[in-house]
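Part of the complex only, each chain left as placed.
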Amino acid sequence: MIKPVRSTTVDIRVRYAETDAMGYLHHAQYLVYFEQGRTELLRACGVRYRDLEERGLFYVVAKVDVQFRAPIRYDDVVTLKTTTERLTPVRVDHSYEITRSGKLLTEGRSTLVLVGRDGRPTTLPDDLRGMLLGVADDSPLD
Amino acid sequence: MIKPVRSTTVDIRVRYAETDAMGYLHHAQYLVYFEQGRTELLRACGVRYRDLEERGLFYVVAKVDVQFRAPIRYDDVVTLKTTTERLTPVRVDHSYEITRSGKLLTEGRSTLVLVGRDGRPTTLPDDLRGMLLGVADDSPLD
């Protein structure tokens, strides 16, 4: 059985199309990277986000903030660390750190809310709760 | 009653995020503009593409080609002309021209196929056929 994890890292190489006329990774693209980080964090817990959606469960972004400390360029390989800061049956808070060679380039945080097909908030089913939180220890990750 | 039209034009101002490190409109973004042109061409015929999808009808892109003749830059306002070249019950061919101050910058063509919710080709219902082709004159637009 896969044990729930709180953090994962993923290496991302910046595509040319993701840069702007300034030559840097465009600031909107960071949110796309963060989303990729969340997908991989779920996968590390044995959950495929695609399967959630097929069951009619959708995590929608309620808020996000980003601090851009140093620019990132085309072809750079950066490391994104995604951490679950708090998980409840209806929402989840994540934090993000992007580094290159150990230097912190970007920080971010987000809050997602779980909704059903009707777009209304719903709660995480028990099986998924177990996979994300652990079965024996039912306490929130924080 | 709205008369079917074969061509429409739309003016588009290039956003900063749509450029790349070379300072030009990124070549993938042209396909996004073409898609916007198709939406507006349908609207000029009185058809909202969003309503098509709510009825379970989806136009999927089967092929596309683009010739990039001259670059386009951030904050440029370009004119996109979208033309229906051929319309049958299951597919539609469009051509595209992007100009600025009358100078031709880009040409493109695409073929779309109409599919249902199951992803299989289907045929245009009679009411939509009438709006896109005209009621009295049922001959294809070409």
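Every chain is named by a letter (A and B) in the order it is written, and numbering of its residues begins at 1.
Rule of thumb we're sticking to: contacts are C-beta pairs under 8 Å (C-beta built on N, C-alpha and C of every residue); 3 or more make two chains touch, one makes a residue touch a chain.
None of the values given here were measured: they were computed from a predicted structure.
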Subunit number of the complete homomer, 2 shown here: 4
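To be clear about the criterion, only the chains that are shown with their structure count from here on.
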Whole-Å gap separating chain A and chain B, where each centre is the average of the chain's CA atoms: 35
Footprint of chain B on chain A - complex, ascending: 16-17, 19-24, 26, 28, 73-74
